[in-house]
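Dropping a structure here in structure tokens format, bear with me for questions.
All protein chains of the complex are present and in place, except for one that has been dropped.
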Amino acid sequence: MSQTPEERIQELGHSLPTPPQAVGSYIPVTQFGNIIVTSGQLPFIGSELMFKGKIGDHLHEDDGSNAATICLMNALAQIKTISGDLSNIKQIVRLEGYVHSAPGFDRQPYVLNAASQLLTDIFGEKGQHTRVALGISEMPLNAAVQIALWVELSS
Amino acid sequence: MSQTPEERIQELGHSLPTPPQAVGSYIPVTQFGNIIVTSGQLPFIGSELMFKGKIGDHLHEDDGSNAATICLMNALAQIKTISGDLSNIKQIVRLEGYVHSAPGFDRQPYVLNAASQLLTDIFGEKGQHTRVALGISEMPLNAAVQIALWVELSS
Partner (left out) sequence: MSQTPEERIQELGHSLPTPPQAVGSYIPVTQFGNIIVTSGQLPFIGSELMFKGKIGDHLHEDDGSNAATICLMNALAQIKTISGDLSNIKQIVRLEGYVHSAPGFDRQPYVLNAASQLLTDIFGEKGQHTRVALGISEMPLNAAVQIALWVELSS
């Protein structure tokens, strides 16, 4: 791919937001060695939490996918504050996806695929990542999805 | 221990399966630096999910132990695709154990001990690992257990 990740984000119809502030006494992102890890990102756009409630209840799984996409863009924005250009990323290592789930809802993989696929669309082979997907009964601020991202920088 | 981990797995009556495919747009295992981390492994044998539902409800905690054992063997099979011989593992670093739990069930440590003990049986002192154990209300594909494993390779 000759485009930068930032160019592909734009081409895919997305944009990197201003990274949201932490919702408590912590920081949103840090680096150790060549690894950058984010705090759990919620589906904030600015100061507004866009999707609240449980998927499979009053939220549809496509709402969950939209929420996951917002979380992911927030995570990438956080990472960029440390990495500089996203082309400094060697690989996306791990996506932790927590889906606020109504009883009986077991399609967390579908919800998170929106974010996982987007990573591959943006970063190509470097975007292929491991994933843990969990259905969560109660979520901070009643958010629909929470995503944390681990990436490795080129040394 | 003079046997290899692979020999001990066989002696203990287990076998390394063909590593299962990811159930979404992600990869099952990756390496960064000397660390290999798996995606969350479900109790698949081949394409069949062997244990579905919640422990403490229609599944007994021993079903949970059996499910945890299958998840662990899948995780080791994933790791072997990168590490080559399992004797290249310096230590098992961390086991994340997610137990699909009925209301009131709090014996997640018992369920996961099957996997934790097996790691020590296979790897000896190198198999001693840290662990996070959680009871999860809703699980991808209604699986009974999900396990992710972190290992460190000898450099």
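Just a few scattered comments:
Note that the chains take the letters A and B in the order they are written out, and that residue 1 is the start of every chain.
Criterion: a residue touches a chain if its C-beta (ideal position, glycine included) is under 8 Å from a C-beta of that chain, and two chains touch if they have at least 3 such contacts.
Keep in mind that what you see is a predicted model, and the values were worked out from it rather than measured.
Contact with the omitted chain, checked across B:Gln3, B:Gln21 or B:Asn34, is made by B:Asn34. Across B:Glu7, B:Glu61 or B:Glu152, the residue that sits in touch with the chain not pictured is B:Glu152. Take subunit B: the residues that touch the chain left off the picture are 33-35, 91, 93-95, 99, 101-110, 112-113, 116-117, 120, 128-137, 152. Where subunit A meets the omitted chain, the residues involved are 22-30, 32-33, 37-40, 96, 98, 136-142, 146, 148.
By definition in this document, only the chains that are shown with their structure count from here on.
Here the spacing of subunit A and subunit B, counted between their Cα centres, is 25 Å.
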